[in-house]
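One structure follows; several queries about it will come next.
With one protein chain removed, the remaining protein chains of the complex are shown where they sit.
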Amino acid sequence: MSDLETFRAEARQWLEENCPEEMRDGAAGEENVCWGGKQWKFQSDAQKLWLDRMAEKGWTVPAWPKEYGGGGLSKEEVKVLKAEMRDLKCRSPLESFGIWMLGPALLKYGTHEQKAHFLPPIARGEIRWCQGYSEPNAGSDLASLQCKCEDKGDHWLINGQKIWTSYADKSDWIFVLVRTDPKATKHNGISFILIDMDQKGVTTKPIKLISGNSPFCETFFDDATAPKEYAPGVSAIVGEINRGWDVAKYLLTHEREMISGGAGSVGNAMSSRGMGQVAADEVGREEGGRLADPLLRGKIAQAEVDGWAFLLTLERMKDEAKAGQGVGANSSMLKYYGTEYNKRRFEILMDMGGSDELEWEGERTKDGKRARNWLRTKANSIEGGTSEVQLNIIAKRILELPGA
Amino acid sequence: MSDLETFRAEARQWLEENCPEEMRDGAAGEENVCWGGKQWKFQSDAQKLWLDRMAEKGWTVPAWPKEYGGGGLSKEEVKVLKAEMRDLKCRSPLESFGIWMLGPALLKYGTHEQKAHFLPPIARGEIRWCQGYSEPNAGSDLASLQCKCEDKGDHWLINGQKIWTSYADKSDWIFVLVRTDPKATKHNGISFILIDMDQKGVTTKPIKLISGNSPFCETFFDDATAPKEYAPGVSAIVGEINRGWDVAKYLLTHEREMISGGAGSVGNAMSSRGMGQVAADEVGREEGGRLADPLLRGKIAQAEVDGWAFLLTLERMKDEAKAGQGVGANSSMLKYYGTEYNKRRFEILMDMGGSDELEWEGERTKDGKRARNWLRTKANSIEGGTSEVQLNIIAKRILELPGA
Amino acid sequence: MPLVLTEEQEMLRESAHGFLETKAPVSALRKLRDAKDPDGFSRDLWKEMAEMGWAGILVSEEHGGADFGFVGAGVLAEEMGRTLTASPFLSTSILAATAFKKIGSDAQKQENLPKIAGGEALYALAVDETRKHGPAKIAMQAEKHGNGFKLSGDKTFVADGHVADKIIVAARSAGSAGETDGLTLFLVDAKAKGVSVERTAMIDSRNAARITFDGVEATGDDVLGEVDGGYMALEGVLNAGRAGLSAEMSGAAQQAFAMTVTYLKERKQFGTEIGTFQALQHRAAHLYSEIELVKSAVLKALQELDENYGMAGPICSLAKAKAGEVAKLASQEAVQMHGGIGMTDEYDVGFYMKRIRVAQEMFGDGSFHADRLAQMRGY
Partner (left out) sequence: MPLVLTEEQEMLRESAHGFLETKAPVSALRKLRDAKDPDGFSRDLWKEMAEMGWAGILVSEEHGGADFGFVGAGVLAEEMGRTLTASPFLSTSILAATAFKKIGSDAQKQENLPKIAGGEALYALAVDETRKHGPAKIAMQAEKHGNGFKLSGDKTFVADGHVADKIIVAARSAGSAGETDGLTLFLVDAKAKGVSVERTAMIDSRNAARITFDGVEATGDDVLGEVDGGYMALEGVLNAGRAGLSAEMSGAAQQAFAMTVTYLKERKQFGTEIGTFQALQHRAAHLYSEIELVKSAVLKALQELDENYGMAGPICSLAKAKAGEVAKLASQEAVQMHGGIGMTDEYDVGFYMKRIRVAQEMFGDGSFHADRLAQMRGY
């Protein structure tokens, strides 16, 4: 038996023994996610037990080094672990922006002291992080951000405003892009700083989206502070001062890849029950079996062509990456096409849903679930870099067009 | 009886008496057009007779003043005349770039002497004109033209090259945009000059298009000359020297309006036998009568929606103009939409034609007539200002977007 | 008839524009929504509209109306589209007024048209029974019962059905679902025995209803038009509604586009107004062109209803198909070009997207009408 197979057997046995029954429902629903943090109320004892057990093993962040609270597993082992968890329908024990975003940034740009200080509480779900990037006047042009961070000797003084900070009202700490040198050219003078939100100078306000509520907030910094060091050697700033744009760019690419990789919604669309069959159930069929609405049928057929080809492209890009081929900027292409496709898919779902899916309230539509999802997709091509920005990137980095 | 009705009766009687029977076939085919000029070979005596009689009456250019060879008719009378000619199926006696383009330019910018010298031979079909605007390195950016015109005291010396000069090989004279002041900024320093092509310094070379042959030529000027005055007071230059861009702009708008107004091809598409019925004849029907190709049917249905709405827009713009409302730059919108629609229509016609219309030679397809027309439509959105230029104009003049 | 507004119609537009901007801007709809107003519109405002002659815009002077014809009604609908004004205008002043005017008996006209013009009664038209529009699909039964009928069946997506005093309902007195023959229109009191109305709050913050008819009795006097021959009559009324919705969507699209163009001129990114970016310029210019096409199709449809009511089916389908598709595009481009702010509830753009979604669905979406045109044109 190879090492990997040994690992598989051991992992499976451990999961079988340690994953509580209630956590083995494979529930993927957003409402079941455990986010952790100081404000977190566990939905059940099982949820807490499962988090604690997994955190102890380092398997909430299995790829992180053991010394920082991770599992120290190799890429292959992580895959095996995920496969076994899927197989046993284990829920993910913990999700958070700390795991997705700050962790990778610290692992790449942090000092040993920073990693040792900040990563373990993330892995254990004790501290919940949010991300402070966008500002009201710096949307696609992120680097034009204005949030001010002044050097006050032993501490930093932060003033400004962030927008689209997901779950800021439920988070404990925030990682923020701030301007530490207002005289430097745009992309210089930006730093990546870690701020404790439990202070008077930091307030948040939820943003309501057109689809109803949302996870997003505005976050205000009014004479907020951060010490130069949270502990000996633990600087509040990640990476070099005034070089925060490097960290930001790294995380933006990382985010784009997550979004385009997670274009799994497209995958669902092309799974066994495609749009066409849903439509046939909802709209009905003609004699002969074709969808009763011939022009809608054509729209669906053409969309399914594109959706399937897109799925294959995700597959091909993955395979190319494995083979050491491929173009990095293709994540922009996947992000662009995937999000535009998802919007188109929801337009069609609304078309086929007809008046039944136009009810905003009530049991029948689960308070307008499809309509709210449809509205939510409109943000797909804005967040994480607009479609226009992705097209600019393709034009510049892949096609190398002049002036792009 | 109103004056207009009197005119109608008289015109009709005159037409009935003077239009030869052979010229009353309503033949609209390009092959039947009389273009005139020194090289012109009349297709029949009737064609010559018809031209001569109409020219004598000034009705080859009925709206032009009588003193310049026109009919001196009012707008309303011209309409009546055209209506009666249509009704009697009279062919147009003469078509030419002199009538369409140079005439309007001279009438607006020419001196009395220039009009008296140049217009009557146009009206009589004696001199055929062509247009020298584009250059190989100045496509959409027409004003960057380089064709040089030097002041040599008593004459002008012209050196340079023009492209897309329709029928240059069949024309006698050419009206040309030249650079008379190379030091002036781009739009200044351009003049509008009239050149006799019957000289060694002017040569032409036909351009073959992807659709086969074409009316287009390249025209070369190698030390070509034009006298300062063709006769006392008859300057070779129309309008002020170095202000030829005004004339050019006027004619470009005029051309765009002709093209968008002549988007009659769209009209044909929406006439009684639309695309859908042609398709049904060619592709066949399902039981129940629907077109046998359901997705093609959807494409046609959607195109016909746009085509019909576009036709109504042509109508509305005309009615608005009559009512003194409307936006001048809308000719750009009509040019853009009409040409893009025409391309789409021919894509669909090729779709429905299938393999039968893919034969390039032979009787069956009349040497690939539909295919050649299809290929020819691809130029619609390039000539007379590209679609991109029209969109720029809409953005700038109508939407007043910054920097457009 | 030239494809331009007459001076009178132009004046109507201007006065409507001014009135609605003051009295019924988008913020009014927002307020109704946030207050969870059970009517979903302001009865006071409706009274004012009635006083200005809007409620009876289609009603002849003899019955107390302004008699401005369909073009006049469309002008109002378009202006209401610009401000997303919530009112029973479509259901009462277009649909019901058209029905009584075109197929009502003298007694029905006498009884109902003055009430419409006076803003005294609200009406609703109940047609669809399934999620996608299709009058021929009607299955609701109108069983013969003595001298009258017993009506049984379920209707959905009945605009303003939650507030209507009377309901015009299409039911099947003969034949079966799928056939055009055998339909009859009835005028039913909303409080009649066997009628149950469930208000459905829609995504556009307007309201419709699902209505159940359980053995509701109707007499011969309650029949609107001919027994069994109601399909063409219904089509006429629907065409008027389609044209009205198209006009409304045209207004909504124009306004969403105008907001977008303004934003393009103001919003700065990368050191310049985003309106300087050529890719956005071209998309805006394209959308401008599409909206011009909508305006033409809508005006022609309204004129045709005035001049050639019985033949207006194709042009009303054209207007509905084109307006629906373009208005959707306009709302999508509006959100995308506004970026993040366009996604917030605080900003108005989302309201346009929602209303347009509902309006384009009502009485047939783009696919329905393009298909219908293809059928009419014989392929």
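Chains: A, B and C, in written order; residue numbering restarts at 1 for each.
In this text, a residue touches a chain if its C-beta (ideal position, glycine included) is under 8 Å from a C-beta of that chain, and two chains touch if they have at least 3 such contacts.
Being a predicted model, the structure only gives us computed values, none of them experimental.
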{"item": "Chains still shown that are in contact with the chain withheld from the display", "value": "A, B, C"}
{"item": "Contact with the hidden chain (one of A:Asp151, A:Asp222 or A:Glu320)", "value": "A:Glu320"}
{"item": "Given A:Val61, A:Val176 or A:Ala279, the one touching the chain that is not displayed", "value": "A:Ala279"}
{"item": "Candidates A:Ala184, A:Ala231 or A:Ala309 - the one touching the absent chain", "value": "A:Ala309"}
{"item": "Positions on chain C contacted by the hidden chain, ascending", "value": "277-279, 281-282"}
{"item": "Sites on chain A contacted by the missing partner chain, in the whole complex", "value": "274, 276-277, 279-280, 285, 289-291, 297-298, 300-302, 304-306, 308-310, 312-313, 315-316, 319-320, 322-323, 325, 330, 333, 336-337, 388, 390-392, 394-395, 398-404"}
{"item": "Chain B, residues in touch with the chain not shown (by the definition above)", "value": "134, 136-141, 144, 163-164, 207-210, 212, 282-284, 292-296, 299, 343, 347, 350-351, 353-362, 368, 371, 375, 378-379, 381-383, 386-388, 391"}
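Criterion: only the chains that are shown with their structure count from here on.
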{"item": "Rounded Å distance between chain A and chain C, as computed from the means of their C-alpha atoms", "value": "41"}
{"item": "Chain centre separation in whole Å, for chain C relative to chain B (CA means)", "value": "44"}
{"item": "For chain B, residues that touch 2 or more chains besides their own", "value": "290, 297-298, 301-302"}
{"item": "Chain C residues counted as touching two or more neighbouring chains", "value": "366, 370-371"}
